[in-house]
Structures are given as structure tokens and as C-alpha cells.
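As you look at this complex, bear in mind that one protein chain is not there, while each of the others sits in place.
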Amino acid sequence: MQSEVMFAGFGGQGILMCGKLLAHTAMQVGYEVAWIPSYGPEMRGGTAYCTVVISDRPIGSPIIKNPAHLVAMNRPSLEKFAPVVKPGGVILVNESLIPVRSGREDVDEILVPATGIAKELGSVKAANIVALSAFVARSGIVDFEAMREAVREEFSGKEKFLPLNMAAIDAGRKSALEQPETETA
Amino acid sequence: MAKVLMKGNEAIGEAAIRAGCLNYFAYPITPQSEVAEYLARRMPEVNGVFLQGESEVAVGYMLFGAAGAGERVFTTSSSPGVSLMSEAISYIAGAQCPAVFVNIIRGGPGLGGILPSQGDYFQSVKGGGHGDYRMLVMAPASVQEAVEMVMTAFPLAEKYRNPVMILGDGLIGQMMEPVEFPEHLRSEPSKKDDWATNGMDTRKSATRNLVKSLYLDPEALNNHNLLLKSKYDRMKQEEVRYESYNAEGEYQALIVSYGTMSRVCRTAIDHLKEEGIEVGMIRPQTVFPFPEKAIHEAASKENCRVVLSIEMSMGQMVEDVERAVMGKRPVKWYGKCGGEVPTPEEIIEVVKEHL
Partner (left out) sequence: MGKTFQKPEALTDVHTHYCPGCTHGVIHRLVGEVIDELGIRGRTVGIAPVGCAVLAYNYFSCDFQEAAHGRAPAMATGIKRVRPDLMVFTYQGDGDLASIGMGEIIHAANRGEKFTAIFVNNAVYGMTGGQMAPTTMPGQRTTTSPLGRNTEETGMPIRVAELLSSLATEGYITRQTVIKPKFINRTKKALKKAFTYQMEGRCFSLVEVVSTCPTNWGMTPLDAIKWTEETLLPYFPLGDFKTPEEAEAVSANA
């Protein structure tokens, strides 16, 4: 089994780190993983995205045109990538910044006000962790507690950010689980 | 050691240190600048040398100087930078010094682009600089393999007293994958007292050593070139590396592909298998020396109707594939460049077209 998750948003939203944390978690629990960034001029303020491939066997193509899931942190990302997500996947929409929907009926679309939640918790910088947590809780792609461990590890040495991000994890899961699952066609 | 998740570029830097190379000179260029950034931080921790040179031209000669003095040394760059270093590579090969170059290829020609490509196949395999020289060129298909190739590159460079190149592409540099650094690939630098300019006192010798590539006497230069050729011939005997995929049984088509491109082909081959179409693959791990014999034999299998060279370049490796197949089967090329990496779906289409 192979699954691919695309994280997309503005440069500066912690998109790449979000993907890295998922990849790290998947590696820790024994999967083969690859984290593939977009690199280049789009890193500067434009759309940043990365794809995480998780598999139980060696990963072949790192070129993923149709990911299984999408975490969209801003509107251009949702508009650009929602159409290519495979049917049956999760599309997470950062509701705080995205006033539109994916328009897909064959996916599990969840609306998470990641930026708003993070702001309430104390810093919009934690929006990526809110989204990651919500996505992992909803998709079950990796063990939730393992993901929490990976985040904890990432912020070890940056102790003052730890409580914020731990709170972001709880808030993200809550937001994802309180929404009813979309009926997929 | 446990696996760690690392970006290819950073893993390459760490691999050199783990291999026992503590000297690095480089010039920033996308998409490999992370190697320099990583080593700027890491080298001082291990009492190593890190220096950002003023150009790739200068960096090439910093390597020449350091290698000539008998120390392990390496650099990383990307295509336009490697063009500039090619002058030094020719000198280093001519003067028979060991040094390791990593090329994280981007699209060309000229300034090209910054996305992955394999457009430097000719440059690295056929000689980007002047004169009759060759490099031993290894092409990794994963971050782990990049680590292992970097670690083996140093003893190989010393075995042949010749530059060794790791030919990666932007994706190998930018991708993160789990890696480990095999302890057994760490090696002690070889003794270089016979030829290096490490100082007569250092080697307790009364005779000086010369590191040079100048042979004004035609007979001497011819002999020198024959000596170099004998090393390249020996590489062909001893250093060919490749991996076969789905090539044990019968197949209708054979793919030859290397680096990132070969991973895309692997996925395509898996999908084709599900559809009942068997396709084998030979993935050169060394592109010089080229696995000619393996490709010839694989192409000669009874049911194999066509050989496809699939590259992120406009038909470079296909020339070597043709040479290896020697007319036994039709050889076709498919590829894209400039950052457009063919998808598994495209490869599947291409294979079907040729069956």
C-alpha cells in the first residue's frame, strides 16, 4: 500500500515542516517514506508545496501527479491541487483563509480553521501543526500518538514553543473529529 | 545506527564526513547549496575545512591543490558550476590526483533552470573538460544510495588516483528520505607518499614529489595517456555496477534508466506487470564504466523486442545503450528535461507504443 499527502500553502506557513513531521512519524513507525519538496522561486512568498509518500515497500516514482490526500492552507493551493486528488482521499481546507470549497464530492473534505485556532492558542505559526494534527486524526494515515512524539521531538531544544504546539495538536484533533464524515460518492 | 530523515544534499555532506573526508570547498548554486550550508556548520564541529571559494573555477583548483598535497577533499555543485570546474577536473585527471565531485544536475544548456535533469550525462561520462580523460561516475537513485556512493567514492578515487563524480539530480538533492551511514564504508585515506606534495619532511624523504600534467615530449605524453587509459580500462573491468529490476524472467521490453528516472520507471514496470505486460530494467549505478555487457545480455533475451533508454535528457545515454545492444534489438529513446520528469503513466504509454 502506498499513500501520498500533499501539503500546500504560502511560503512561510510551515508547509515543508508539516510534511517533514509526517514523514518523520511514518519513518518512526516503520514505513518507507519520501518527502519531496517543490523548490525554486515559488519558495519566495508564493505557493509552497511538498508531497510525502508513505509506503510499505520501497518507493518508486517520486513524481506524484495525483496524491491521495491534500492539506490546503491557502486558496490558490486548494484551487490548484483539489482537482488532482485521488477519489476517496482527505482534503483538508484551512477554513480561516479559504472562503471556497474543493467542489469535489468524491473525497472526505474537512474544514479546519487552522489559522484561527492557532491564533487563539497564541500564534498563527502553529497553524501548520493544527492542520497536521487534524489531518492525521481524520485520515488515520499514521499513529496519532507517534505524530505527537515527532512534534515533541522537533521542538525539543525550543522548549518555549512546546506548549503551544502540544495545544495545537489537541485543538487540531478536536476540530477534525467533531465534523461528520462527508458522504463520498 | 538508527535511520534519520535527511535531505539528499545534507546527507551527501554528512556522508563525506562519515567516509573520512574533512575537507570541503564549494560555491553556492541551486539546487545543491544546502550541502555548503550544512557543512559550513558541520565541518568546524569535526575540525574539518570548509571554504566558500570565489567561483567554481577557483574551487576546482582548491581541490586540485588539496588533493595534490595528499588530503581527501570534495566539492558539490550543479551543472553550470560543473562546467566551470571541468577545467580543473581535466588537470586533476591529468595529474592523477584523487578528488570527489558531486553534481546535482539542473536543467541546461546555459543557465537553463533549477529543476532536476540528467542533461549532464555527456559532460560527466564523455569528459566535460579537454583531453583524453575519464571519471568514474556513479548515479544514485535514492538518498541512501547517494550516501553509500559518496562514502565509496573516496577509496575509489584513491585506488585510481582519479576524480570520481557522483551524478545526482535536483530531486536526489532536495528529497528527504530515511538514511543510515554504514560504518563499514568509513575508510582510512590511502598512503600518498609516493606522489603527493605533502612535504619531504612529512614523508621523511630526500626526494621531492611533483604533481603535474605537463608532458612536452610527445612520446612521454603518449605514454602518459596510455597509462591513464590503462586505468580507465581497469575501471571497466572492476567497477561496473548496475541493478536489474524484474529482469529474471522473460519480458517483452527492456528499459535502461538511471537515477531518479529509474524510480519512475520502476513504478511504471509494477503497473505494467499488473496489466500482464512484463518489462525488465537495467539501472546503471555506474554510468562510466557503463554496464555494457549486462545490457547486451538483457537485451538479447528471447522475448525482448525493444530496448528503451529513458532519460531526463534529450537522448544522451541512448548512445551508450545502442553501443551496448550492438544492433541486437531496436533501441528507442524517450525523455524529457528542464524539470519535466516523465510520469509513470507516460512511461507506460511509451512502453505500450513500442510493443
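Order as written gives the chain letters A and B; numbering starts at 1 within each chain.
We adopt the following convention: a residue touches a chain if its C-beta (ideal position, glycine included) is under 8 Å from a C-beta of that chain, and two chains touch if they have at least 3 such contacts.
Because the structure is predicted, anything quoted here is derived from the model rather than measured.
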| item | value |
| --- | --- |
| Chains still shown that are in contact with the chain withheld from the display | B |
| Hidden-chain contact residue, picked from the options B:17, B:36, B:66 or B:256 | B:66 |
| Of B:41, B:126, B:191 or B:212, the residue in touch with the unshown chain | B:212 |
| Touch with the omitted chain, as defined above, among B:201, B:219, B:248 or B:302 | B:201 |
| Omitted-chain contact residue, chosen from B:25, B:101, B:133 or B:181 | B:25 |
| Candidate in contact with the missing chain, chosen from B:88, B:141, B:255 or B:331 | B:88 |
| Touching residues (missing chain, whole complex) on chain B | 23, 25, 49, 51, 53-55, 57-69, 71, 73, 87-88, 91, 95, 197-202, 208-214 |
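One rule holds for everything that comes next: only the chains that are shown with their structure count from here on.
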| item | value |
| --- | --- |
| Chain B-touching residues of chain A, taken from the complex the two chains share | 20, 23-24, 27, 32-37, 39-40, 59-63, 65 |
| Of chain B, residues touching chain A in the complex | 3, 5, 30-31, 114-115, 170-171, 174-178, 260, 263-264, 266-268, 270, 341-345 |
